[in-house]
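Taking it in order: structure first as structure tokens, then the write-up.
One chain of protein is taken out of this complex; the other chains stay put.
Up next, subunit A:
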Amino acid sequence: MSSLCLSRLQQERKNWRKDHPFGFSAKPVKDEKGGLNLQVWQARIPGKKGTQWEGGVYPVVLEFPQEYPTRPPKCKFDQGFYHPNVYPSGTVCLSLLNESQDWRPAITVRQIVLGIQALLDEPNIHSPAQTTAYNHYKSHPDAYKRMVAEQVKKYADY
């Protein structure tokens, strides 16, 4: 890992521990030797209160490339996660995480997870990533609501 990437991720971790949005968690995963792998973080993003996503806590993996923060991390829900802007592989399609769009090196882990939380209830119809959720959202809102409700139950904290 480059020193820039390492120092930035250490700082991100420190900042996160000091002040992170309520109900969220994010921490580096353990590597094979039991140490920390700072380039891969496991986060838990709660559905925003007052939205149909409320009640679920959604696991997301943040994979930071060697070139971070010049290049953005890849953020992945579980495979098959139901959302118009999540690819079937689970990868989140969000302009904030796109190097050629809104990504800037100053964007923090906190902003990323908050951005993903906002995306849950405010999908970007112009940038769909999976057909099922996109078609439901566009043409069958009842089915969309039902599927989201089921997913909330699946990811309910308790």
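The rule is simple: contacts are C-beta pairs under 8 Å (C-beta built on N, C-alpha and C of every residue); 3 or more make two chains touch, one makes a residue touch a chain; residues count from 1.
Throughout what follows, contacts and distances are computed from a predicted model.
Hidden from the displayed complex is a chain whose UniProt protein name, among "Nicolin-1 isoform X1", "UDP-N-acetylglucosamine transferase subunit ALG14", "ARM repeat-containing protein" or "DNA-directed RNA polymerase III subunit RPC3", is "ARM repeat-containing protein". If you put the hidden chain back, the residue from A:L6, A:A118 or A:A156 that touches it is A:A156. Although one chain is hidden here, its contacts on subunit A can still be listed: residues 14, 17-19, 22-23, 25, 27, 30, 34-35, 128, 131, 134-135, 139-140, 143, 146-147, 150, 153-154, 156-158.
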